[in-house]
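Before any comments, here is the structure.
Apart from one protein chain that is not included, each protein chain of the complex appears where it belongs.
Right after this comes chain A.
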C-alpha cells in the first residue's frame, strides 16, 4: 500500500506508535510539518494529527521553542475560532513538547478540488454544445447558481474569522474544506436540490499554522489579497466572479469590512506595482 510506505519513510511521532485499529496514514509532508489521518479515542472517530518533527539543522533549544510556539499558537487560534462560531476543526488534544496537535478530521474535498471538478464539468457541457469551453464564468443564471452560493459562503466564513480577530496568513482554496452538510445545518434556501451537488457543503477553514490574532485592516486585506491571488491562479475562469461575490459577502459579515475592502485596493495596487517592477 502506498500509504504504508509513505508512513514508514519517516519515524512516527511517539503517540502514533501506540496501537490503533487502523494504521495512521500520511496525508501531506511539508517543509515544516506532516499531517496524518488517524483515529482519536475510538476506531469510529477519525482525526487529523499535525506533527512538527525536530529539525536537525536548527539549534535544538531554539527548535524546541519554535515548535512549541507554533503548535500552541495554532491550537489557540483554532480554539478561539471554534468558540466564536467560525467553522474550523475542533482541537482534540495538544502536546506542544512532543510537537503535535490532534484535531477533528473534516470529511469532504478541499474547495479547490470541488471547484475544479465543477469547472471541468461545465467545460464538458459547453463543448458538448459545440462551444470552446473556456468562457468566463459570469455568475448569471441557474447554471452558475451553485458557484455563486459557494463563493458567498467563502466570503461569509472569512468575514466571520476576521470579525473574531483572527487572520489566517495562508488563505487558499486548498485550505478550505467543503464538508458535506450535517443534518439541520444546510441553509434553508441557499442550496439547489436540482444541482449536481458538487459544490454543496459547509466551508471549513483549515491550516492555522500561519494564523495570528489581529484586527488590523492591513492584515485582513492581505489575507483577502492572498486568497484572491491564489484563486486567480487556480481558477482563472472564475476570477472576476470570485472577487465580486467574495467582496459582497464579506461586506455583510462585519462592520469594519468596507474599510478592509478599501485597504484591499491599496494592497492590490502595491501588488501590481511590484509585479511590474519584478
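Here, a contact is a pair of C-beta atoms (placed from the backbone, for glycine too) under 8 Å apart; a residue touches a chain by one contact, two chains touch by 3 or more; residues count from 1.
Here, contacts and distances are computed from a predicted model.
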Assuming one chain is omitted from the figure, identify its UniProt name from "Nucleotidyl transferase domain-containing protein", "3' exoribonuclease family, domain 1-domain-containing protein", "tRNA (guanine-N(7)-)-methyltransferase" or "EKC/KEOPS complex subunit CGI121". "EKC/KEOPS complex subunit CGI121"
Residue in contact with the excluded chain [from A:35, A:66, A:98 or A:244]: A:98
Would you indicate which residue among A:66, A:79, A:230 or A:244 is in contact with the undisplayed chain? A:79
Looking at A:32, A:124, A:182 or A:196, which makes contact with the chain not pictured? A:182
Logged for chain A, residues touching the omitted partner chain are 15-16, 18-21, 38-43, 45, 72, 75-76, 79, 82-85, 90-98, 102, 104, 182-185
